[in-house]
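Of the protein chains in this complex, one is absent; all others appear in place.
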């Protein structure tokens, strides 16, 4: 094999393509030939922080590729063989703790970058950690012994396959955790890739009505239009319509059984999420808000019997269901796949996901071979 | 029947015994001869607010008594007959809405005093609302057509039977909602009657360890000692021990699967409740805090995959289980029944529950016949 | 009001139209003007048995109509008013037992005709029981104090509205009890009205694939074709294709997550239902088989970790969801409504549902005014 080209985030907001020698593969490891790697919303805060706090690293953890090489032990254990086309999860769970044995491996301490420093996970581990190739913005990615694989059908395009993880999040949040069900009203705040994935999951689960709210910006308006094509019954431009009044009108005053806050503009959407829920409703917080909620009215949880739950990633089942939905071709999910970038353009890809690049982007990918 | 004597909260902090004529009982109603009525923690805010906002009223909604009279329709519908000994719930649910038909009648809008003005419920309806006898601090209580009854065994003392509702809350919060299970660690903040009821419910459900925290006051110290007799494995005086450190030590760093905040000293215990939970843990807020949480760190719900749920009252099953536990005599629950007051002493009873009266009180009752 | 005309099953297989005087309505009762009443599959065994074992009776318990009269107490309690259009459930639950209070009122002993003689229920109570009008094949039906109502939108045809209960069964069995979910494989044996209702419920819940099996008769072939129009992915003619092999082929050997046996031809479909389930799968038995399973292999429940559950009727939520699905117009459910009969033709209607009448029938109704 010739040198492996990878996009290394050398410093904050500065990525450069470097070449790596093909690593020695241990008996229990392997190597993946990356076909395409999606850009996750979490890549943006990583991009702004990790090159300094962790050291230079190859970002990217929505990888689709082909198993290129397996050590002798890995060939027995991985359940995949050379030549298989797979999607990887970002987690590298230990496999033997109570979380792993109980089906909640995404909570495994070994791969928990949020609560522990120095843990190893795809797309957020520095190149200084051998064998360097931990990220998907690269021609090849190292297959750690604890890799979690999903088979990708041959007839699914790489662009669609990179949606396995975001769609897995939607399935996990709206369906497996939010337990949205037949005939229930769900409100999804924020029409980004996570919000749109929640629309699809809610649609699959029979939710009705599905309501999505967004801003009046051209970007959000395009995304809200896509939300409708994906199955949302109503969309709300919160700059033109009162969010609570509109949901009240749509539901005849009943409000929402489930609210998912996928917005990224700070803590205030948490407050409206709680206000949107019916008595006994469930509120799910999808991701980091970056700031505390000032004067949080905890008593409303009591007076209206509400639950608020923080969402975090996806289970194995959620990603399998995401791939099954993608393979079903029931939804125009290709409309989410708006841009593919070269390795040399990873900075642009990341800025785009961070809202500083192409305004019409929804889900972006990096193709390391183009 | 001669005149009925009842304690009317005529104004804020001022109760007077009045006499009422025996009311005309409609075909679908009835009359209960009150044996004893417990004093709930919520009576205290009612006492400070309702005589002004709603008008004079008879407080008390943990009533145990004997069915004295039934209208012809009620005799068919109530499932009880004259002479039966019963405990009443405070709710008067409509019986036909989706909440009622689905087993969640405590959320029925018809009896939801928290979210709707003017709804009817035992112990919080003014005497101006015919036929006046809506509260348990009275010799007789009107049996509304929507009354919810529980049979009380003859060999259960009235004092113990008045614990049916508080114990029902403990069963609902710790077990049915919190789903605390075998071998799980539960931390209960606040050793008042609700906290102690949660100890019993958690013990029944096999929780281990059960940890209860309280203040260094003589009152709380007495209550923490009772918590131990009821089955708590550890108690923590938060004025002498660091709460988080101590729970961490007890659990070997694992922290709590379930945390129930039954403390009444403002919103800060919500913050510690969240800190006490393990990754993936469940936090239950038992009752009103009276003030917002300043600078609420919502991101910790995401980074540690936590849920926060507001607790509200009890289901039918919870109260039945509470009575079953009381009848089993497995726990020294008579130690919770510290004081019984006459009708003339209802003011003192209420001040005691509000923390202004007898310092050694836990659960108090009013006996209208003494 | 002039005399009320009703179809009385005077003897087995012999129905005659009789006239009844308008009954005196008690304070807690009412009267429904029947618009249309569906014919349930269970009417057939009732028709063959009850006129002898219980005495003459008015069959019919899928009633849609308008509230014509309410007693003073009923007007307070029923949650409906005169003129409201409603669908009734067949159950007359007591309202105060643990089943009723917990949301499982269909199990209430008071209305349990299967386990107790002499209980009262719509469509299976003799005319000798005052006030006689217990069935839907009548111009008016008595509203018992324990009636369970569902509001019917004005723009929903009466034919569709009579599907509220069969569709409620489908929702209860496939979704609420069977818990079929997104991406799960369900096999439904028997394409009768219950099987077809299960198809719709499974489709709403995101099941994929949905497989329906039936016989090679013209009747079943028509029904299987409708199953496809309602959303089934595959149908199997068990007289031409091996059921197990075909399901194995469709699922790539994985077999079914959920199997519902809605077939009516005796106990053998129970055996195939068990064979169709994957390891860890769930088998639901929809209704009576009429004969024991000879040589039942209980060990397969152990070796393949299976559960078998008998299904019985519908919850309140299930019927509400059924009506919501009907109102959504997402499915060609009007194709299920094949025949409407006059009161004079109730014998033919019942024979049709029993398989002795019109071969192209699926769901039939009786219109007492035509």
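Labels for the chains are A, B and C, by order of writing; each one numbers its residues from 1.
Just so it is clear, a contact is a pair of C-beta atoms (placed from the backbone, for glycine too) under 8 Å apart; a residue touches a chain by one contact, two chains touch by 3 or more.
Everything numeric in this text was worked out from a predicted model, so none of it was measured.
The residue from A:124, A:194, A:315 or A:338 that touches the chain not shown here is A:315. In the complete complex, the residue from B:157, B:208, B:221 or B:275 that touches the missing chain is B:208.
Contact with the undisplayed chain is limited, among B:175, B:296, B:316 or B:331, to B:175. Although one chain is hidden here, its contacts on subunit C can still be listed: residues 99, 104, 107, 112, 114-115, 267, 270, 279-280, 285, 287-290, 292-312.
Counting over the whole complex, subunit A has residues 26-28, 73, 76-79, 94-98, 101-105, 145, 148-149, 315-317, 320 touching the chain that is not drawn. Residues of subunit B that touch the chain left out of the display are 171, 175, 181-183, 201, 204-206, 208, 320-321, 324-325, 328.
Quick note on the criterion: only the chains that are shown with their structure count from here on.
Because subunit B and subunit C share one sequence, their contact can be compared position by position; here over half of the interface residue numbers appear on both sides.
Look at where the CA atoms of subunit A average out and do the same for subunit B: the two points lie 43 Å apart.
In subunit B, the residues touching two or more other chains are 104.
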